[in-house]
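With one protein chain withheld, the remaining protein chains of the complex are depicted in position.
Presenting chain A:
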């Protein structure tokens, strides 16, 4: 009985200490960076006021609407193409990297390593490196998105495969099925819905990333954003932002519909 009370007391003390440490870290870092909470919060109403006054697109900004749409379309297509092609490559690497469907150990380790390298280099870094070799064009943006998407999808697909099809793979192997029979008739039917939903997730992530990448490579909606931002045409910048938000929401909506359809 005493022991149990002690444990409860101990936990309470631990919690208090953890909380105090967190508080100290927050205060310490804000002192170091000269970030003032009160000032920060006080500036919020002003910021909202400024955004309302400057970022809401008026009639003048709407004149740029068709230009925004065509660049936005470019960005959407770029993210879809980079995601689907990356998805195709990721599927093979995931099959070789997954515990359930690996061909052999070294190949599995190799494909996991490759994916990890591609995944852990941020998309901005890819864009900056690739812009040197490919120049300011769509290809740079495509490869930057392709590489990070590929890295991420390999990981996501591996987990999907391991989760969804461990048992049926065992059964199919026991019947004497070949590797590709097992993959196409066991693994894919079982994990396809989850994979498609990862693809949609990456498409809408990539539309947001493409904006950033476009800013660096001078293509797509990101380029336009940068252009009007530097011209201090904040209304058009607002228009672009709203358009991106709408597209991302629409894609999420479609992805939910499709998922429900194929599940």
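The rule we apply is simple: a contact is a pair of C-beta atoms (placed from the backbone, for glycine too) under 8 Å apart; a residue touches a chain by one contact, two chains touch by 3 or more; residues count from 1.
The rule is short, and it goes like this: contacts and distances are computed from a predicted model.
Name of the non-displayed chain as stated in its UniProt record, restricted to "Phosphonate ABC transporter ATP-binding protein", "Cation:proton antiporter", "Formate dehydrogenase" or "Membrane protein": "Phosphonate ABC transporter ATP-binding protein".
Here one chain is not drawn; of A:38, A:59, A:132 or A:174, the residue touching it is A:174.
In the full complex, the hidden chain is touched by chain A at residues 165, 167-168, 170-182, 184-186, 189-190, 193.
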